[in-house]
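As you look at this complex, bear in mind that one protein chain is not there, while each of the others sits in place.
Now for chain A:
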Amino acid sequence: MASTARRDAPEPPDFGILKRLARDQLIYLLEQLPGRKDLFIEPDLMSPLDRIANVSVLKHEVDKLYRVENRPAPSTSDQLCFLVRPRVRTMRYIADIVNADKMSGRSRKYKIIFSPQKFYACEMVLEEEGVFGDVTCDEWSFYLLPLDEDIISMELPEFFRDYFLEGDHRWINSVARALQLLNSLYGPFSRVYGIGRCAKMSYELWRDLEEESENDGQGRKPEIGNIFLMDRDMDYVTALCSQVVYEGLVDDTFRIKCGSVDFGPEVTSSDKSIKVLLNAQDKIFSQIRNEHFSSVFGFLSQKSRNLQAQYDRRQGMDIKQMKNFVSQELKGLKQEHRLLSLHIGACESIMKKKTKQDFQEMIKVEHALLEGFDIRESTSFIEEHIDRQVSPIESLRLMCLLSITENGLIPKDYRSLKTQYLQSYGPEHLLTFHNLKRIGLLTEQAAGETLTAVESRVSKLVTDRAAGKITDAFNSLAKKSNFRAISKKLSLIPRVDGEYNLKMPPDMAYVFSGAYTPLSCKIVEQVLERRGWQGLEEVVRLLNGNEFAMADGAPEDGAGGDAQRVVVAVFLGGCTFSEIAALRFLGKERGCRFIFLTTAITSSARMMEAMAEAKA
């Protein structure tokens, strides 16, 4: 196989089996509570459940379906089954139901099915509430939900906050098990790369699990050869930028939930909303999802014209041709027509919203921040944004972007922006600011300290860190982003003469209008190219280390077949559609196929929202 010739990327493996496994196990677990029963479902699990089983499947086993919410349950069934995430709050809710029954002398059977796994803390709550033993517990090992032919989600948005803010390692086991499952079905992976503390821990725990299980994967023909694990905190910048590829824009504007989106009346131009699945099966969507928004209009209008032409062929048909047309083509055309009008409607709606938000100006500010000029002007733009009480989330996002690209705000700016923010959006956001500081997204430059002084302090402290004895103060120092230096080292800001060609993009930077190559994707590209971290030492140092690369018995180039050209990119803490688009682009260029495994699909808004404190 000549490696110079551009090869087509291999087809992604069939992930349908993951759905089937999850569904079968769920049915089995439900059968463990024989007889008629009511099922209470955690709201967060509804959409994932929808994607693997329909109600009629559940109905076989279940009488009535309820949502788990903060209200007493009206159920009259003698058997209650709860399908939940392992959360303390939910345990109390269930315990309240059980205890209320006990008080009224009612006897029922209760079963809790935890997804994806049970936590000891949950059992402790059940014990404390005096209902341990009254309920039986099970685990539904539903780790991986294929959202599309190349996207698998763990649907754990709380991963981000739990790990990066609270420092809780509770999901690492789940990640390790997910990797194990994937490895056993589609592996063995011969090359493993990663960067970040969580990535490393997940890898180690996964290795541990693999060692224990007998290695019956040997000799099997793998479908996936490489895997790359990355922590979200290696690159916050990319996740904070406004998205401008179509799928990213749709997500930012309408929120794609579990692979589907609710298009409201403003899109459907009728009085009702339509729920649309957005994936490779949608023939229109699959062609525009990765495109820069500016190219989408042209594509859609071209499509409409083609469609019109195909409809017009009816004129001048005889009866027989007409019959053929109606029976064979019409349905497809109608379907296409429906999709086209939906996406055109979505585009219009996006345009309308973005024009109202001074999108153009905002993008300009973002690009200035990424490149590091006009900091003062950008700061006043953000200030005005806050003063005008435009979206609180957007204001926060811009502040974080400013902070991360500048290694923290200068104290004067920090104070003044914070004060104005609290005045505009409410004083309780004091807590949000505290969280953002802890996680390192919005920090204040230490006064009077030059950057080099900070850096030397960091390196001095790194050794202590290894011993696991770090102070909180250091914690925020450790998260210095060093963005400017990294950006320079990896040339993330493309130098182009003349106009950047968004229609025929030369590189991944197109996902941000040619202004910036997503750091996360650049790292993946570099490491795959080099088959490791050699030559990237400086970047690794700036990113705070924790890199690794393993190759067990990896076949040499060409020998591994297609599997060696399939790479699972694992994003711990979430992955954005812009990153997905960028790597899909890279895959096409290099003739390899990326599979995305993420704890959840994320976006700047989701990240910011995760930092707010909510009522208990």
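Methods note: a residue touches a chain if its C-beta (ideal position, glycine included) is under 8 Å from a C-beta of that chain, and two chains touch if they have at least 3 such contacts; residues count from 1.
Convention: contacts and distances are computed from a predicted model.
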item: Among "Spermatogenesis-defective protein 39 homolog", "Metallo-dependent phosphatase", "Proteasome assembly chaperone 3" or "Exosome complex component RRP46", the UniProt name of the subunit that does not appear here; value: "Spermatogenesis-defective protein 39 homolog"
item: Full-complex contact with the absent chain, from A:209, A:393 or A:605; value: A:209
item: Touching the absent chain when the full complex is considered, from A:68, A:125, A:340 or A:404; value: A:125
item: Which residue of A:55, A:431 or A:496 touches the chain not shown here; value: A:431
item: Residue of A:162, A:394 or A:562 touching the missing chain in the full complex; value: A:162
item: Chain A residues that touch the omitted chain in the full complex; value: 13-14, 16-17, 20-21, 23-25, 27-29, 31-32, 34-35, 57, 60-61, 87-89, 117-121, 124-125, 136-141, 162, 166-173, 177, 180-181, 183-185, 201-202, 204-205, 208-209, 212-214, 216, 219-221, 223, 384, 387-389, 415, 418-420, 422-428, 430-431, 434, 468-470, 472, 613-616
